[in-house]
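With one protein chain withheld, the remaining protein chains of the complex are depicted in position.
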Amino acid sequence: MSTPVAVAIEEDEQANAMPTRHRGRTFALRLLSLGVVFGLWWLLTALKIWSPLILPAPSAVWRAFVQSVTTDGPRRGLAGYYLWEHLWASLQRILKGVGYAIIVGPLLGLALASFRWVRIVVEPWVGFLRALPPLGYFSLLIIWFGIDDTSKIWLLFLAAFPPITIATIVGVERVRTDRLNGARSLGASRLQVIRHITLPSALPDVLTGIRVAFGFAWTTIVAAETANGIPGIGGLAWATKKENRTDVAILCVIVIGITAVLIDAVLQRLEHRLVPWKHHA
Amino acid sequence: MSTPVAVAIEEDEQANAMPTRHRGRTFALRLLSLGVVFGLWWLLTALKIWSPLILPAPSAVWRAFVQSVTTDGPRRGLAGYYLWEHLWASLQRILKGVGYAIIVGPLLGLALASFRWVRIVVEPWVGFLRALPPLGYFSLLIIWFGIDDTSKIWLLFLAAFPPITIATIVGVERVRTDRLNGARSLGASRLQVIRHITLPSALPDVLTGIRVAFGFAWTTIVAAETANGIPGIGGLAWATKKENRTDVAILCVIVIGITAVLIDAVLQRLEHRLVPWKHHA
Amino acid sequence: MNEANDAAKVAGASGSGHPLRLRALSHTYRTERGATHAVGPIDLEVAPGEFLSLLGPSGCGKTTLLQILAGFVHPSDGSVMLGDQPVSAPAADRGVVFQQSSALLPWRSVRQNVELGLQLAGANKAARRTRADAELARVGLTDFADRPVYELSGGMQQRVQIARVLANDPELLLMDEPFGALDAMTREHLQGELRHLWRTTGRTMVLITHSVEEAVALGSRVLVMSPRPGRIVFDQPSPFANSDRPLSVMLDDPDFHEECRRVRSAIEH
Amino acid sequence: MNEANDAAKVAGASGSGHPLRLRALSHTYRTERGATHAVGPIDLEVAPGEFLSLLGPSGCGKTTLLQILAGFVHPSDGSVMLGDQPVSAPAADRGVVFQQSSALLPWRSVRQNVELGLQLAGANKAARRTRADAELARVGLTDFADRPVYELSGGMQQRVQIARVLANDPELLLMDEPFGALDAMTREHLQGELRHLWRTTGRTMVLITHSVEEAVALGSRVLVMSPRPGRIVFDQPSPFANSDRPLSVMLDDPDFHEECRRVRSAIEH
Partner (left out) sequence: GSDSDGGGSAANPTTIRIGYQIIPNGDLIVKNKGWLEEAFGKDVKIEWSLFDSGGSVNEAIVAGALDIGLAGSSPVSRGISQGITYQVPWIHDVIGKAESLVAKEGIATIADLKGKTVATPFASTAHFSLLAALADAGVAEADVNVIDAEPADIYAAWQRGDIDAAYVWNPNLAKMIAEGGTVLITSADLAAKGKTTYDLSVVTNDFASKYPAAVQTWVAQQDRAVALINDNPDDAAASLAVEMSITAEEAKAQLGDLVFVSAKDQAGADYLGGGLAANLFAAAKFNVEQGKIDAVKDEAEYTKAVNATFAAAVK
């Protein structure tokens, strides 16, 4: 209630509340910080402190980028595919893996937070699963789901659902008692309480969980694409890393990072649309 | 305020509130679920659907375990170290990596949530960083920090701090306006508000972030220990996986999972101690 | 739960319902910092259709008692029966107006908040809206029907709560200082509405209030609780509940003043 | 901020302070659902040491006005000056008792909550404790000093808030229905304390209340606001602020009643 000084900053950031002047300045500042990082990178490579095999110059990465989007004789893009084909292949896998996690995570979290026995039995397994290194059990997924996309999507799903589940549990536990009691004395059944009170109340937490999950999924993409990962941006990074083509590996890392930042921006925008009442929860 | 029915479940789970009868039943249920999973595992291997190279029998993993804690002629444990030496080496790396993240994550999150310009400049980079696949940039860390523990600890740190930072930002944004305003009109300076209001208010979120970070650090341990990772439980898993000693790889995965569950239990207990007011925030 | 609700709806208009019985009711909060004996022992019988006013010093256990009646808190001792059913969980037959308005849902508009109970019971859209708009008009918030609740003032939020509970037509109405945050005029208006509701529907009502005048003017029976642990130290019928005069006019009646003075002295001793 | 605070502490006892000046003050909330002109325009001058009672219908903008005076909300138009300083942010010279008690800190005990302001100003432990215990005694919560605040009843939490602000000794005291959740006896006791405080320290006070009696009995000047957008429609000195009689005794004074009636009619028109 009110527009107090203390949260003024935050409200400014809401896209539709931000005056154009601010947006312009934000953009300029970000560009500047990008410039500084690039400049530092260029400087580090120009000084030749380290071999270009470890930290290639921006120009080398740029050349790799050009290669990745062009055809030259027998070479078509990199590893036989154009950069966007690699990216799109990975993106599809991530969207599917995280997509399933977005369905399963909240449901599981809800079940864990709502039913004592489910929690006692299942929670340790979730805790167990969420700590397992993908590189340690990927072969099992391959034998179960094949070397094609299914096993990769499973791996991404397994990486993505635990943060969503945990966030949901935290969100559910945070729901105000008054709200639950109020609904029950309006006649809500247990399921109705979950649908009308618990779920919407936990929504901001679930959305945060989804943001974290997307980040995790991206960090897992290389592991998921170590087997039959071409086309795939992670598979490309892996294959070229093994060949010590650091320029391509860095190109991949940059593309992955930028894509992830863009997805996160979309998610944050979605959050503003879905839970405008977040600060009044 | 009060002990309403709706949260009775949850309060039951608090260790000090749980009657012994319940604890016994909890234990029995968990043992049962463990038994079911083991039974399934045993059945799957007894049916010999897949080669033991992919899913070794429980007995094979048990033999690997015995090997890992015994010396037999020239063989000392596995890969020259006993199981606990591997585990302890990894644990130390994780504790250090996550430890630094516990210092940096909340501070950075606080800075990001409190200062508009910091946020505009730094947040995209955090978003960038948290999506980067460790396998994609580990070589850079090796060149910068060497092949020994430092680069591994950096990798674990880089994996652990983003979830803590994000959780802190979310926690800070959630602080009630009344609380901030109240403190300011009691004379709190900006720093005092952060110290006395913002930080404690965000503490439950920060702790959740730390739990997520620990889990994530464990998933990264194999990647961190692909180079010069012996002794180390992830290094052992990776080296033996390459040799198709799946029994050892699965042993490592189980040890990692159990350790992670135990650490998480300690963290949850800590949470109960540190923020008993969590449900009244 | 739904059966009870339907039964209440049928029985409601005729003024009948179920008697409320409290037997050796007592509650102690146990926390790490030790135990707080908040309320009881209390023995009490409330006939269907009574309007109970409950007074008592701050912290004497009024809210605790109300939460036990609502089914939110399990008493550590004794029992509560509504008719021949023990009260052990919240249900639609007992509506609650909370002391604070944190029970409202910020993702719903004011109207949607008021519609909640009807929606839960499966009423159709048109019926919900008609009923909600009627209740919103009753509490004077027609203009704010489409606003989210967090854009309302404290008193307005309190009125949304009242409308929400009234729309649900419970057999027993439990109110924890519902008019505490309201200005005199709005308050008097809502007091009138409440009294009208009570007279026409014959619902049983329990009203916690800090205003002796309000307690005496509205309640058909006035109860006063002792300081913590709260017990009933005063329990008398009030003759003014059936009067048609608004509170401001009653203030001129010496009988009314005399009654208020008696209640006040019960609180102070 | 600290200087102002210290200055206030010295100046306080002598009854001096800074005048408060509102010029063409007005505020409109802008949200996605459109604009709500909540309050104003208001022109007002408050001399140091005045006790302002503020009345008005629910939703007329009282809380908004108080939040502007506190520095929480930037008015969309006009200005507020305390002495020759514009009010633009919260500071220790203006203490605030909120309408709801959500400003208390659940991780601190009752005493630690009351000590907060002193701790922020760097007072030592012993001094803090002495002062906090004195304020807790004033509001009758000595027994609960070591409890966490969420184990207290609604009215008790409200009293913690009052103690917390009083311990900080602000030059200007802004109170949003501080006694709303209190029973008559506790309320009367705290009214007496507040009046005593005002008399002995000469602090400037602004009290939002829904009780016309309280407004007339405590305020040296009574203001009534119109329905939204709130403007000042009644502004008169009240002679009862300097009386020593408690509210319950004043109720027997016909002059007092007459005054209340005048204020009430201002609200109703």
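A, B, C and D are the chain letters, set down in written order, and residue numbers restart from 1 in every chain.
The rule we apply is simple: contacts are C-beta pairs under 8 Å (C-beta built on N, C-alpha and C of every residue); 3 or more make two chains touch, one makes a residue touch a chain.
Everything numeric here is computed off the predicted structure, so don't read it as measured data.
Interface note for the absent chain: among A:I166, A:I230, A:I250 or A:I263, the touching residue is A:I230.
Summarising the interface, chain B meets the missing chain with residues 50-51, 53-54, 67, 73-75, 78-79, 139, 142-143, 146-147, 226-230, 235, 238-246, 248. Counting over the whole complex, chain A has residues 51, 53-54, 74-75, 138-140, 142-143, 146-148, 226-230, 235, 238-239, 241-245 touching the chain that is not drawn.
Note that in this section only the chains that are shown with their structure count from here on.
Look at where the CA atoms of chain A average out and do the same for chain B: the two points lie 18 Å apart. Counting partner chains per residue, chain A has residues 1-2, 4-6, 177, 181, 184, 276, 281 touching two or more of them. Residue positions of chain C touching 2 or more other chains, listed in rising order: 29, 63, 67, 71-72, 89-90, 100, 148, 151, 153. Residue ranges of chain A in contact with chain C, taken from their complex: 1, 176-179, 181-189, 192, 196-197, 200, 203, 275-277, 280-281. Only residues 29, 31, 33, 36, 55-59, 63, 99-100, 146-148, 151-156, 159, 177, 180-187, 210-212, 248, 264, 267-268 of chain D touch chain C when the two sit together in their complex. Note for the complex: chain C touches chain A at residues 1-2, 5, 67, 70-72, 89-92, 94-96, 98, 100, 102-107, 116-117, 119-121, 148, 150-151, 153, 164-165, 168, 170.
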